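Next up is a structure, given as structure tokens.
Subset of chains shown; positions unchanged.
As written, the chain order gives the labels A and B, with residue 1 at the start of each chain.
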Amino acid sequence: MDPIDKQILFHLQNQARMSMTELGKCVNLSQPAVTERVKRMEEKGIIEQYRTIISNEKTGKHTTAYMLFRTSDCHAFLDFVQTSPHVIECHRISGEHNYLMKVITESNRSLEEFGNSCDKYGTYSILIVMSTPVEYKNPIFSLDDISSPDLL
Amino acid sequence: MDPIDKQILFHLQNQARMSMTELGKCVNLSQPAVTERVKRMEEKGIIEQYRTIISNEKTGKHTTAYMLFRTSDCHAFLDFVQTSPHVIECHRISGEHNYLMKVITESNRSLEEFGNSCDKYGTYSILIVMSTPVEYKNPIFSLDDISSPDLL
């Protein structure tokens, strides 16, 4: 991954539907050259997915929460987590809990019901999200990080 | 948002670069009709962004952690959070801490340095991610949710 690849990612990270022609202009490359580079980054697993971000608010999901979970039956718990439409992220963590889940529900009331459905897997602490100052920050934070500007 | 819109989102959510022609075939609509619908969902804010997911591992960021933070100077803290390249998410939460941050660094060692740089803003608990059973689950969980199949 050289500086040009990094520039490509910088432009693509929050505009995943940008055309190859347009992207080529941004990085001073021909359309076939930039297409080739993007394809190689897909193959290497540098680019993992092109994701469409859908508004939770607009699709009727008004409550977001994190749950710190302690279970002593990881297999049953993970089966539950994989199949529940409310759990959208799940991480194994250090500390006194063993999992951190991100949960999205229609309302505080349905969050309570989700909590009830978790009771058989262990104990947990619910952290309700009141606002989100940083929803997501682009991983290629700025163009200043990119060395060798003469390559451009 | 009718069942066809929901179908469109179902196909688009993890293939954001799909062409309109292809997407039209998936939902039995002409290319102009499906383009029109997608455009309307962008304008209404139902579609928030097309995001390219870049591998942390492949770009040299080997440590992911969550930090539960208690600060009594929210403004200074949020300024720091907005400008730090290591913080990629930040949520205001209920409970004894007031913020939950997602942090990505090169190694455990650089996570420690990031921790040191946080000391002046308050106290915190670091939860290191050991694995991620669910990295992200698509919000439109299955086509079974979608009513009125005869519309198709």
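Rule of thumb we're sticking to: a residue touches a chain if its C-beta (ideal position, glycine included) is under 8 Å from a C-beta of that chain, and two chains touch if they have at least 3 such contacts.
Note that this is a predicted model, so its numbers are computed, not measured.
*Asks:* Considering just this structure file, the complete complex holds how many copies of the sequence, given 2 are shown?
*Replies:* 8
As a working rule, only the chains that are shown with their structure count from here on.
*Asks:* Considering only the defined contacts, which subunit A positions touch subunit B in the complex?
*Replies:* Within the complex, subunit A contacts subunit B at residues 1, 9, 12-17, 44-56, 58-59, 61, 64, 66, 78, 81-82, 85, 87-95, 97, 99-101, 104, 125-137, 139-142.
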